[in-house]
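Attaching a single structure in structure tokens format; questions to follow.
Note that this complex is displayed minus one protein chain, with the remaining chains in position.
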Amino acid sequence: MGYVAARGGVEAIEHARHLVRFYRLRGGSPPLEVRQIQDQFRLAVDKAMGEGGLYSPFHAALALKQTEGDSAEAALMLRAFASTCPRTAASCVVEPGEMHVLRRISAAFQEVPGGQLLGPSRDYTQRLFDFALAEERDVEVHAFLTEVAPRSARLQTLARGETGGLLALAYSSMRGYGDVHPTIGDLRVGWVPLRIRHPRDGTPVLVGRVLVTEAEVLARFGAADGNGGAPVFTVGYGLCFGHNELKAICMAVLDRAMNEPEGRAPAESEEFVLAHVDPVEASGFALHYKLPHYVTFQSEIDRVRAVQRRAARREGPRDAGR
Amino acid sequence: MRVAELAAAGAAARGYNFAYLDEQSKREVRRRLLKAVAIPGHQVPFASRELPIARGWGTGGLQVTLALIGPDDTLKVIDQGSDDSVNAVNLRALVTRTTGVWTTTDARDATIIQSRHRVPETDLTDAQILVLQVPDPEPLRHVESGETRRRRMHAEGDYGAMWVQLFEDVVRWGEVTAASGYPVRVHGRYLMDPTPIPRWDVPKLHRAETLYLFGAGREKRLYAVPPHTAVEPLEFDDLPFAVEEFGDARCRRCGSDASFLNASYDRETGERSYVCSDTDYCERRAAAALLDAEAP
Partner (left out) sequence: MNPAPCAREDEVLDAQRGFRAMLTALARPGTVTRLPAPPPVAPGVDARLAQIAQVLLDREVTFATCGAAALARHVIAVTGSRWVGAESADYILGAGAAPLAELAALPIGTLEFPESGATAVLSVERLRAPSEDARGGLGLVLSGPGIASEVGLRIDGLHRENLETFARRNAEYPLGIDMFLVTRSGDVLGLPRTVRVGLEPV
């Protein structure tokens, strides 16, 4: 069996690597430029940045190219790369109020201070194929010159969470496994300034801007402790790298769900949610079942046989008596 | 070890710290390992780092090895007992690429052995460390689903629920059906999951000469069994712990009937035979038998 060949392990891996490269290139189409992925697959890039926990559109795009679009593998690559980067400073708290907004809507109110800005959104388009895109050759790019995001641990874990995993859990909450009926108070996409404290005198220094999506969700009222038990609206909050509205909304819904004091549904259990939404851990473990398990399986066979033998011994005398 | 040190310098030249992990990550693992050794069998949480290997594929064992290893070491990496298993090859490659350390398949020559789900058949010495890869460090996982409650059970040494589960097994099936990863009591105190090693290997941990270290990367836990420490599988007075049985089977390659055997099916005829899971042990036995046969 070649999987654990006597001397074939290294060769097998080399061939596997070669095959992966072959499958990526065999179509004969022109190789993708990383720049193309970064520009024209921005939502996939943003998703990978968020799940990888590394704000670097170039590396996210390169990861997607290298992994042929496998977002879980891309997140793993980004996490591993981030692991090698020195942590030189912690940033100052980011003030989303300083956001240079690209898109901002509120479902809760028709008019809101600051106004609503539809921004780049497919929400109100029909999902019909635009076959012209198949013939697209040169595009005039109108650049938007943008210049322009022990609850913290929970939000950190959610911020790096896998979008699909968060969606499934948040959806369960919306459908009745839990009690969050969310109204979006504010959903924003935009650039927030990032500052760190200067190591010598501690003054805040601007080091760049990051694109984030931020969602505030208003949920059904509960009794507030500091309010004498009178009901108030409760808030869920979500923030993630890049433009990923689905993730920010689900984060906010789960944030609110996990605050439910008497919660029993899976989405309301912080332990349950936080343990199961990490893309690198979840996908790694799910896929590790591909690793050889023949020793453990042999041990299982032994147990099954032992039980069968015991059952046969018990039935033996009865058969003989017939 | 000058050559190894030169190779180590080479790793730095390629842009990675010696043994891949940065020094802060190594210190975190090292501090936690010392506490793990001081509290045998207790799971110590640690800030598990991301590695360029998928979670669930040995990142915990790898972090332990990377925190331990130095130019004076000789490394062996096995998976299911085999040095040539593709995942063992990949893990070994990451270590050697970033350290230049000597590697071996001979369990007698290794100072550090990283293993997935087997303890070598060769007796290990006090000059060696065995690092086991842990998929799930929690022996109470299927007894109690809440982590807070499990932590309290460990805190109070209250393992009644595990005994009940084993008892129900016996009532239903006549046997304890736990196969690999059999729960053990360490130093008379903590219930521990020895990783999915077969029951065959469990007795090797009891009052061993060698130090056992366990790394769970995904679950972010480290634990340890020092040498000469009691490791006792849970058993009933009238139903003692038993290892796997192989009947009359012998290894097709070396003839051993004193090692853990795997069923193997001929690719063409489909015929079943048995081979040692520990390829190093098997090859040395087979080679020795050949020499004996050829001796004048």
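Labels A and B are assigned to the chains in the order they are written; within every chain, residues are numbered from 1.
In this section, a residue touches a chain if its C-beta (ideal position, glycine included) is under 8 Å from a C-beta of that chain, and two chains touch if they have at least 3 such contacts.
Since we're looking at a predicted model, the values are computed, not measured.
Looking at B:Gly15, B:Gly160, B:Gly247 or B:Gly270, the residue that reaches the missing chain in the full complex is B:Gly15.
Across the entire complex, the residue among B:Leu34, B:Ala161, B:Ala242 or B:Ala258 in touch with the chain not shown is B:Leu34. In the complete assembly, the contact with the undisplayed chain comes from B:Thr229, out of B:Ser180, B:Thr229, B:Asn262 or B:Ser277.
Remark: the residues of subunit B touching the chain excluded from display are 5, 8-9, 12, 14-19, 22-24, 26-28, 30-40, 42, 44, 67-72, 126, 151-152, 154-156, 187, 189-190, 211, 224, 226-229.
Following the convention adopted for this analysis, only the chains that are shown with their structure count from here on.
Taken in their complex, subunit A has these residues touching subunit B: 1, 3-10, 12-13, 16, 76-77, 79-80, 82-84, 86, 271, 275, 280-281, 283-288, 291-296, 298-303, 306-307, 310-311, 314. Subunit B makes touch with subunit A in their complex at residues 16, 20, 22, 25, 49-57, 59, 79-90, 116-118, 135, 146-148, 173-175, 177-181, 196-200, 218, 244-245, 260-264, 267, 277, 279.
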